[in-house]
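Below are the structure tokens for one structure; questions will follow.
The complex appears here without one of its protein chains, the remainder shown in place.
Chain nomenclature is as follows: A and B, assigned in order of appearance, with residue numbering initiated at 1 for each chain independently.
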Amino acid sequence: MTSARHNRADRHAVVLVGNPNVGKSSLFSALTGARQKIANFPGVTVEAKLGTTRFENTELSVIDLPGTYSLAARSPDERVAIDALLGRLEEVPAPDGVVLVLDASSLDRNLYLGTQVLEFGLPAVVALTMVDVALSRGIRVDTARLSQALGVPVVEVNVPQGRGVEELKSTIHRVLHHPGKALELPFPAEFRQAVDGLYGVLCDLSVDLGFKPTRPEAMRLLVDLGGPLHDEVRQAGGQAFDTKLAEFRARAADGRGLALVEANARYGQIAAWMREARQVSAPEGRTLTDRVDAVLTHKVWGSLVFVVVMGLVFQSIYAWAEPLMNAIEGAFGWLGGTVAGWLPEDAAMLRSLVEDGVIGGVGGVLVFLPQILFLFLFIAILEDLGYMSRAAFLMDRIMARFGLSGRSFIPLLSSFACAIPGVMGTRVIEDRNTRLTTVFLAPFMSCSARLPVYTLMIGAFVPKQTVLGFLGLQGLVLFAMYWVGVLAAIPTALVLKKGILRSRVTPFLMEMPSYKLPRPRNIARVLYERGGSFVKRAGTIILAVSIIVWAALWFPRSDDITRAHEQRREAARAGHAATLAAAAEAWRQGMTGPELEADPAVAAALADMRELEATDKAARDRDETEFGHDETALAEAQRAGRAAYESSLLELRRRHRGALSPAMQMLAAEQELEEGLAAIDNDEAAAHAENSWLGRAGHVIEPAVRPLGWDWRIGMAAIASFPAREVIVGTLGTIFSLGDVDEQDEGLRGALRNARDRDGSPLFTLATGLSVMVFFALCCQCAATLAVMRRETNSWKWPAASFFYMTTLAYLGALMTYQVAHALGG
Amino acid sequence: MAATLAQLKPGQSARVTDVRGDPVLQQRILEMGILPGTDIRLVRVAPLGDPMEFAVLGYNISLRKSEAECVCVETA
Partner (left out) sequence: MELAVVMVAVGIALAFVGWRVFATLRVARGAGCGGCGSCKPGPTAAGS
């Protein structure tokens, strides 16, 4: 890797450098039009982002670096900035110039980084942002004097109003054609000499190092302790280099800390410049941010607002998303039916692939889109406002008890909806070890995909009763399931943070940015991007996995099973015809079944009877939703409904006289046939499933899941759920002979209750149900989370560790739960 | 023992005299502009007593109590 710059004349690259939260990302978007996440939180961008723009005939690549307060390179993360400036990053063009983004409202701190960057001597332009914010605080910056002091052009930029962007482009274009001049600050003589000496030593080692060192790097090496550059140089220069470095450090320090020498020189020079180039007209009063913060971080009000805000986030995710989710479910049901209608009647395999595999799989995942959008809507608004820093401020003390930082709180909270945004949200955590710990903990939070599993198991096996007079036992168990994950996460955090991921210090040191109004366009963009990538994933990798899982459950297809069930279907139809014939004979001697069906009097009675049944069912459903939470009221409503049904029936009997009896028999026979055929379909599906590759694999793993109180069917459903845990509901439904049923279906709950083990005892007991729930609470059954963990940690080590740790923990937890609950007689 | 930032009362201003503690933490505090001679004011303390928010050089920064204890100050 060299820093050679052989970009052609019509093609240049510049790098954006600046503190976090100065509007760098918005400037990047304004320059390049590239879509990128912008948020009002320090450090939201971690990777370098690239975009291109044109000026006249020149193509300009723009590199956006993570916001940073300093070029000090104490860790590999921090070194990215220097490497990008020197063109040493792969896949990022070597910059021909720098755009230094400075916040006019806090210029001193911004210029600390600014002086470090200008020492590299690249052609540079200053983009001065937040000038309006500064003015509102009575701070006026003289750009001409600032430009003179720094030796580079200064352009005022206001991205929301679109001012200054074109001027910035033309200024960049202008400076790129002149060589830059390195800024020289009045460091103490001993310090300067030590940097020069160290620079000489580095240059001598440049062949072994494999790159040409620069003077600013020599300064970083001198001042920063334990940086990655030091490790590299030590490899090249050996023990002898360390001795020399110690000598240089001792000479330069002059009894004081080197960091202090550097900071004194920089801030001293900055203060001198500011006396010339800045006027502060009004004494600093209470800003709007201060007044808002007086409430939002207040002992009582702050905590109250915090609880309400978090409650709102949960409310929106669980409740507001519900109607949208139902609509999506309905849309996919309709789509499945429509598509199935297009396919030839006899193409059962293709229909199953489309309905169960493609639409079932992709639809099942897309149902979660509203939840994801609601979560990101809230996160985007809160980030844009600047509230996230306040949440971290409020929670830091509690998180610190577990060795975490306040910044870990928001990602972990998001993980209750979905671990994926949670893991991505850990980018705001500066300290690498704290960040890794938080990434590791995120999948322990009970995400929304676990909810269907809990609802199903609790509905089937936890009795509907109240404890302590007012608490519902079912709700209590659900609440407990959420705590299982949290309680497992706490010791994990302690072990990680006190053990392998111990940080020397976990500095909190967080800038509290001023509040800003959320930008609707930015929020819309975040939602569009997040929603888009989610839909895209569902349409690609999840679609592919769904098809593969479907194939594993379909093949090999046994014709014997199909034939046997076809015979049962024919028997059922014959039974129906016989019942019909008997009813015809009973009504009128010598009448046959088909004649009965054609009889107009009976047909009229049948139509009325169907209508009555439909009205009654609708009334029962309405009562269920309206009074479901109140058993006495529900019983009362059901009694009233029953009475209404009886009186309507009497009325019909009067109207149709004798024709009502055969009509009722026909209706009953029809329902019986329908139910019978559905049961045969399900039996067939179950038999095929057992015979499939996935089914056979289930038998192989059965000994392993026996101690958890499971049989092969539960084990198989659990294994099929490893790519995505919500798969278990559909899989259990198929396996327990009920086809595709959702968690609200009383039928699946009933089927689970009625399911028998091979010895005839009930397969599911309360102990089994609890063991399944604990397993799902602790297991990392989500391929997407593991993939995101890899991307965010840039290593397979973490997702692999997480997978094995959580699977082991889930197995042991389920084992313990089952054995204890079983012993207690559950 | 000299006074530290951690001992300030909300609203109280002081001048930094020294920054101590772990070298890496020291460097980070210095980079943020909290260095000898700078004026700094405690804005507020989080509800649980930690961390603390300070105003320095025209912006606000929050430090943990343990970090604030590394910064020695003199009050006017």
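Criterion: contacts are C-beta pairs under 8 Å (C-beta built on N, C-alpha and C of every residue); 3 or more make two chains touch, one makes a residue touch a chain.
Worth saying up front: this structure is predicted, and the values here are computed from it rather than measured.
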Visible chains that the absent chain touches, using the contact criterion stated earlier: A
Candidate in contact with the missing chain, chosen from A:544, A:618, A:650 or A:820: A:544
Contact residue for the chain not shown (choose from A:310, A:787 or A:812): A:787
Residue touching the undisplayed chain, where the options are A:89, A:117, A:313 or A:449: A:89
Residue numbers in subunit A that touch the chain omitted from display: 1-7, 13, 34, 50-52, 61, 63, 87, 89-94, 347, 349-350, 353, 533, 536, 540-541, 543-545, 547-548, 551, 787, 790, 795-796
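By our rule, only the chains that are shown with their structure count from here on.
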Contacting residues of subunit B [partner subunit A, same complex]: 19, 22-33, 35-36, 38, 43-44, 46-51, 53, 57-64, 67
Sites on subunit A touched by subunit B in the complex: 69-70, 72, 74, 105-109, 112, 137, 139, 223-226, 257, 259-260, 262-264, 267, 284, 289-290, 293-294, 297-300, 302-303, 389, 393-394, 396-398, 400, 406, 504-505, 507-512, 514
